[in-house]
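The complex appears here minus one protein chain, its other protein chains still in place.
As written, the chain order gives the labels A, B and C, with residue 1 at the start of each chain.
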Amino acid sequence: MPSQPASGPTFHPETPAGRFLAVRRRTLDLVRGLSDADCTVQSMPDASPAKWHLAHTTWFFETFLLRAADPAHPLFDERYPRLFNSYYESLGPRHPRPQRGLLTRPALPEVIAYRESIDRAVQALLAAGRLDAAGLETLALGLAHEEQHQELLLSDLLHLFAQNPLRPALAPALPAPDTHYTNGDLPVTGWERHDEAIVEIGAGTEGFAFDCERPRHRVLVPAFALARRPVSNGEWMAFIEDRGYANPLLWRADGWDDCCAQRWAAPLYWERSDDEGWQAMTLHGMRPVDPLAPVAHVSWYEADAYATWAGKRLPTEFEWERAAAGRPVEGHFADHPQRTPQAMRADDGELQQLYGGVWEWTASAYSPYPGFRAAPGAVGEYNGKFMAGQYVLRGGSCFTPPTHLRASYRNFFHPDKRWQASGLRLAEDI
Amino acid sequence: MPSQPASGPTFHPETPAGRFLAVRRRTLDLVRGLSDADCTVQSMPDASPAKWHLAHTTWFFETFLLRAADPAHPLFDERYPRLFNSYYESLGPRHPRPQRGLLTRPALPEVIAYRESIDRAVQALLAAGRLDAAGLETLALGLAHEEQHQELLLSDLLHLFAQNPLRPALAPALPAPDTHYTNGDLPVTGWERHDEAIVEIGAGTEGFAFDCERPRHRVLVPAFALARRPVSNGEWMAFIEDRGYANPLLWRADGWDDCCAQRWAAPLYWERSDDEGWQAMTLHGMRPVDPLAPVAHVSWYEADAYATWAGKRLPTEFEWERAAAGRPVEGHFADHPQRTPQAMRADDGELQQLYGGVWEWTASAYSPYPGFRAAPGAVGEYNGKFMAGQYVLRGGSCFTPPTHLRASYRNFFHPDKRWQASGLRLAEDI
Amino acid sequence: MPSQPASGPTFHPETPAGRFLAVRRRTLDLVRGLSDADCTVQSMPDASPAKWHLAHTTWFFETFLLRAADPAHPLFDERYPRLFNSYYESLGPRHPRPQRGLLTRPALPEVIAYRESIDRAVQALLAAGRLDAAGLETLALGLAHEEQHQELLLSDLLHLFAQNPLRPALAPALPAPDTHYTNGDLPVTGWERHDEAIVEIGAGTEGFAFDCERPRHRVLVPAFALARRPVSNGEWMAFIEDRGYANPLLWRADGWDDCCAQRWAAPLYWERSDDEGWQAMTLHGMRPVDPLAPVAHVSWYEADAYATWAGKRLPTEFEWERAAAGRPVEGHFADHPQRTPQAMRADDGELQQLYGGVWEWTASAYSPYPGFRAAPGAVGEYNGKFMAGQYVLRGGSCFTPPTHLRASYRNFFHPDKRWQASGLRLAEDI
Partner (left out) sequence: MPSQPASGPTFHPETPAGRFLAVRRRTLDLVRGLSDADCTVQSMPDASPAKWHLAHTTWFFETFLLRAADPAHPLFDERYPRLFNSYYESLGPRHPRPQRGLLTRPALPEVIAYRESIDRAVQALLAAGRLDAAGLETLALGLAHEEQHQELLLSDLLHLFAQNPLRPALAPALPAPDTHYTNGDLPVTGWERHDEAIVEIGAGTEGFAFDCERPRHRVLVPAFALARRPVSNGEWMAFIEDRGYANPLLWRADGWDDCCAQRWAAPLYWERSDDEGWQAMTLHGMRPVDPLAPVAHVSWYEADAYATWAGKRLPTEFEWERAAAGRPVEGHFADHPQRTPQAMRADDGELQQLYGGVWEWTASAYSPYPGFRAAPGAVGEYNGKFMAGQYVLRGGSCFTPPTHLRASYRNFFHPDKRWQASGLRLAEDI
């Protein structure tokens, strides 16, 4: 169990130093209550051990901030870069990703000591005012990077615990939602209409954004309507009952192959028992599936098949961003003690759960924006090399840190991935 | 060896009956000189036997034309639909695709008899004027479909013959090009500049086009420049010599995985010998690689890595179509006796080999156009279900039938596929 | 279809030349009626195309007889050794086994011309009396080798045709056996008892035998009883009905893994229909399973599980050889027009179908006899290198040439293989 200082330095949260400390502490908070073993095991090649997330995010600051600022800065441990580099080909050989879970050493306390050492060095750098503008940008990148790993840490931990027949919980179960398990509870969604327009897409030059969100550029978006809320678990049950997982005509060809090969018959983590109906594994253990909450842990292929079944389609990322533009980034994020999506309310004419809750798959392949250029150097490997074969998700989830999102934020995964808190919102042509 | 009538009925090539006859005969012409064994074997799951192409295209007319027009129309052989349905899930069980090459029966003469029987029935239908507008549309679809299989038949045959150490040739070797094997022969390409504009993309409502080319719609295309010719073999040799296949920083992550796992080090079919330099397997046997001809048989991943290496990028399919709009569909197609790309000329200010020669990979994922809806019924499986994980190619190749193409034509393959005559043309932002 | 001389040279069948001619002609007889395609396709990596068998056996004589006798003997085609060497590592690179079916060229007539050319050269060598004792031994080895490939050719062809939904037949169907589909038809087997004894096992120094049958040596064989006939199809149906394929306690651990992974539920080629009960694919097409005939196409794992279910065990190869010693080599071999096992008779106190019908799996791993040494040179690769992980079968089958067998004959396959005509005979301790 990670040691934690009873009290520590305090900084103004709006300063770089304050933000650094807050983000770093939040990562450690996530593993509170976990054992060294919990933090060491890797449940599949897509996932990483919690300990690895703790160390890799630290390596990022050591490599791109400390040693970029001062190449003579000594490594905490000369063997760590090989272990904790994720995928930066330009930074030398790496421990193979599928074998991250074999690293029982360094143990969790050693990794925490690594974190503390790097934290002190970064704080000293900040206190000394020795970071220039480029350094501050790297700091912001490192913090955004760490927030991404906070989300992955939770997703990966859920996947690990779901493999264990004991079904451990990260946190005590919350009270079961007071719901009735009929599919008709939640009225059908309303639709928000948008006329054709040329809209500005992407992040502007001010403030932090990932390179893939830039450059901001103009896109002609045809008229469309967007559902005011994500698809619910109750609606997904109707899809299952209507044999959506058995009808190839609803599916893309590659998705149907995966559906058959993997024997998909419900969202990941759902299990049905005669006594209790649909239950799902969550970070609070096995819980009844709430028909009023947005469906989560579906792949793009499933989301797309659902949309076809419903006679609708997924929105493009441009449609989503157009609808989101100017709206506050509020929702159910990882700072909430319930780490599973929450029930929606009946349609009241407003967009619901646009941010938080579940990531929303879009119809858009993850591609570079016009004029995109990867940054020179290792940092240029951050996003560009993933721009093939993946789909964009928008909006964030209940695993996403609250300070992490923007309207222009682009998350991306391969269309067969299900272990993120990924759901969908429908769109249609008008 | 397929029997062939010394003479047969003639029709005006502009009539449906004339076009039907011409396309059907052209398919048979492709297998002239091949043995039953050549036409039966399948060299990999992506490829199909020539005999299967001959039968499947016939099944298409039998199913969607004859039996759609008259459900009582008797099947030529009740066992054939199971064998020769390709991927229409709604039409019942199918012989598994990877096992198409195990069908030594029906033998080639039986398949040709199947073709002749269906041809007579279709011709009778046409002669009797019993096809309505919808039927004529299906006829046009069937012919376009058969033309696609003509191209696949050639690609698949090349792949088969390339696996045989004897390196058989479909046709006698043409005279070797008179080329000098230096990389500097072909001057660098010139560029055609286009300003930002809103352009019409896709096929209009007149004439035949595949459903994926519609609906025609407006797209905002930013300013760009397009290379006046495809990338040449000589330029590709420079990429190899500069260790392009060994530098992960040039590649998308998934592409690099494939490059390593498949040990890619040159385009498919290229082999290097100390004596003779680069040679490549072609439908005319092993031939020297012509540095002046466009590179072929590269995957999207390779094309994209090359573009990164060159400091450029692939064009979007919209950029390509904008440049092609209004230009004549002329080039080096499958009606030419040389079935391998031909040398390009020095830049003279005109776009070269826009159509024919090699398919050009674009930066665009194969996605539905705004407002696209798959047709109801089995024909609706034609294109829509492949709209995930694939990339669009434009322009046609030396394996494409000459009457098959349009400016709006969208071909598509997964980004790791190399057995088509696929190359690339560069673009850049301006 | 292979051309065949209307008449040819005749030799006394007891002379080497006569035996050579007879064996070589018999191979060609096996492919009579097959197309080039039938002879070219490979249905799985374990199987080889008929054309490959025709060529490989010819390469064997060319390599080990003609060129061993005269190293200056010109190759028929310099490219053939690479194509038609099977597994002799010491003889240079080989076309990969799983890709034998991609060799549409050389075509069947070319392979037959290859056979004819080598046959003439061997006959000239024999006519000239230029073969010494070692050469005559090689000739005998080459003929025994060719007979093994005759059996494989039939097994492989059956496997190929079984993959084709048209279920082609090599020869017209024989009249269906007049049997009643009850399991009780065939009385239980009687048992032949043998007391403990030290017995001579293996081939003596006289006459042809494979190296693995030597040296002859003494073995202490404990007392045992051997079933007087193989296990029947009817008995196997009872095993199926008693859920033998669903009870892991009957199976070796590796066999159970294969049973589950491959979904074995009956012998290879068996299919059940509600109308017609058990049918099986044979070289005569789909035929009803005869409950009175020995079961065939079961793996060692299945045979062993059956024996456990029956409360018995498989015999060791020593037990089998002891029982066979001195008995005539008679039975149902490949010279019979019915190429599927035949019904057994009620027990009359005599061993039935000891030779022919089905190969009988033994409990013996295929291991070297005491004092075994592989021959020097490439021929030494013939048997010894397979002495790991395989089990011995004894007795021959209805696919085995009639002149091929001896009491000491050891056939061998991996315990999961099912495409040979392999069955079993029970034994028990007494």
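The definition used in the following text is that contacts are C-beta pairs under 8 Å (C-beta built on N, C-alpha and C of every residue); 3 or more make two chains touch, one makes a residue touch a chain.
What you are looking at is a predicted structure, and each value in this text was computed from that prediction instead of being measured.
All shown chains touched by the missing chain in the whole complex, by label: A, C. Only one of A:Leu21, A:Leu160, A:Ala225 or A:Met387 touches the absent chain when the whole complex is considered: A:Leu160.
Only one of A:Ala22, A:Ala68 or A:Leu83 touches the chain withheld from this view, namely A:Leu83. Across A:Val31, A:Leu103, A:Leu186 or A:Ala421, the single residue that touches the chain missing here is A:Leu103. Residues of chain C in touch with the missing chain: 87, 89-90, 198, 217-220, 222, 248-249, 251-256, 300-301, 304, 313, 363-365, 367-368, 370-371, 380-381, 385-389, 415, 429. Although one chain is not displayed, chain A still touches it through residues 35-41, 43, 79, 82-83, 95, 99, 101-108, 160, 163-166, 168.
Heads up, the rule we're going with is that only the chains that are shown with their structure count from here on.
Between the Cα centres of chain B and chain C there is a gap of 46 Å. We define each chain's centre as the mean of its Cα atoms; on that basis chain A and chain B are separated by 39 Å.
If you average the Cα atoms of chain A and of chain C, the two centres end up 59 Å apart. Looking at chain C, no residue sits in touch with two or more other chains.
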